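Before I ask anything, here is the structure I am working with.
The complex is shown incomplete by one protein chain, all other protein chains being positioned as in the whole.
The block that comes next holds subunit A.
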């Protein structure tokens, strides 16, 4: 059977500045990030023949291809479920390239979530969550929906706010080392966290990701092609998507076991296709729209047992030098929230050895997409 294992690599990454508000349009930002990623790879835009993005992406292949000067495009796909699609954009390109559908793929995400409206304020849009069962009761926002799972998780396993703080702090500390991060000059203390305003109790301000304007992109090519590009190739060692049986995105209250989510499904497939296991991961970029997603994902991807994710965060485990350095660019909590695409580019930097919070000798990086929604993951290696 054909396999994706190390067949393709990420050869280029690009991004715009991140800010609460940027003046340029999403289309301009997308083009800037994509052109930068192609330049980083040393590949001409005219060679691009594949695109992949999110269904929530507002810019489309036609406009992007036309603007950057792509040639004939023979593969294009979009992945659903918001941040759950991030890693799958790369996975779809890898599958297309590995099977000869295309040669040079671009994945991208451009979003003015900082200056744009908050999606939950539009009550007329058809949400992936079945609004008739939740919204009349004031369960309005993603923070409320995940807050319910977080409260239950705390109840079942003895997790505390200090565990969620460990996650917020690790991301903030790494952002404080990353000049591109929105929170670069904004240290976080335990007192700030414990006295912060609630957003949806038990989640406070610092349990929530940032609101960001910005765009990112990466270039995927066959492994042998990547070896001729400007930087050390970062191989897509394994990739997976995950939609568990009876799962319900964001409001996963309606199956037998709401505290196991898409991470478990994606992980089973990811490790099955890999020569490596969780014990081999040097650094992890785990989707952090909300801090409780980290302990859930640590369990799902097999770094610890069921119910042990909160305890795993203790003793500086997620910090530089800890058991599993986390979100080394600052993540969605403290670098930028662009539906997790900055986790992919940071994974590439770690394996190139160019992160602002470099893990010495990092050779394997797990990158995950949104937990709590149909998700995806990548295992990258140098």
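Quick note on the criterion: a residue touches a chain if its C-beta (ideal position, glycine included) is under 8 Å from a C-beta of that chain, and two chains touch if they have at least 3 such contacts; residues count from 1.
We adopt the following convention: contacts and distances are computed from a predicted model.
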Which one, "DNA-binding protein", "Aspartate carbamoyltransferase", "ABC transporter permease" or "Glycine cleavage system H protein", is the UniProt name for the chain you do not see?
"DNA-binding protein"
Of A:151, A:269 or A:323, which one is in contact with the hidden chain?
A:151
Spell out, residue by residue, where the missing chain touches subunit A.
118, 121-124, 130-141, 143-144, 147-149, 151-152, 155, 197-203, 246, 248, 251, 253-256, 258
